[in-house]
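Single-structure report; data block below.
For this view, one protein chain was removed and the others were kept in their places.
== subunit A ==
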Amino acid sequence: MTELLDFLRSPWPWYVGGPLIGLTVPLLLWLGNKSFGISSNLRHACAILLPERVRPGFFRYDWRRERWNLVFAGGLILGGFVAGALLADPEPARLSAAGAQSIRDLGVELRPGLVPAELTDLGSPGVWLLLALSGLLVGFGTRYGGGCTSGHAITGLSTLQAPSLIATVSFFVGGILSANFLLPLFMAVIR
């Protein structure tokens, strides 16, 4: 019994997780010809939340037709609860030696969990700024770019779409720049 629990709590190697992620593309096509993408939910949420009078044209559409995606996002929350709370990995992520060293250099301790305590400590105004700025860029950028990691990197590349290749390369250029240069600056201030 404890062995089973240990197994369920252990993380999966990439060659198990990757194919299971990829299967989401044909699964959603079969379920109802849906192109898999999560960031559209941010648009649906805006369409739902904004009062009629102040709603820009971009949010004037029938979001009810996209209910499936909101329900899918609800499923993500459940999945996060089951795998990330009930069956949380009791060990820290098994990073490479270089990865672990970089984390320490940022002033972050490698502990169990998905996000380090240093980045979720709301007692620090710098953390608020980091989370807010990141959210703002993610929300603006995903709509401007027409998708996120799921919509472009997974679905778009899987279905051989050139725009998604451009988008995915751009995601990585942006991510490499911010993780290597912007985040260390932020962390130096936060610490």
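Basically, contacts are C-beta pairs under 8 Å (C-beta built on N, C-alpha and C of every residue); 3 or more make two chains touch, one makes a residue touch a chain; residues count from 1.
We adopt the following convention: contacts and distances are computed from a predicted model.
Visitor: Please identify the absent chain by the protein name in its UniProt record; candidates are "Transporter", "Protein-methionine-sulfoxide reductase catalytic subunit MsrP", "Rieske 2Fe-2S domain-containing protein" or "Thiolase domain-containing protein".
Guide: From the listed options "Transporter", "Protein-methionine-sulfoxide reductase catalytic subunit MsrP", "Rieske 2Fe-2S domain-containing protein" or "Thiolase domain-containing protein", the omitted chain resolves to "Transporter".
Visitor: Please identify, in ascending order, the residues of subunit A that touch the omitted chain?
Guide: 11-12, 14-35, 38-39, 41-43, 45-46, 49-50, 56-59, 67-69, 71-85, 88, 92-93, 95-96, 98-99, 102-103, 106, 110, 113-116, 119-120, 122, 127-128, 130-150, 152-161, 163-164, 166-180, 182-183, 186
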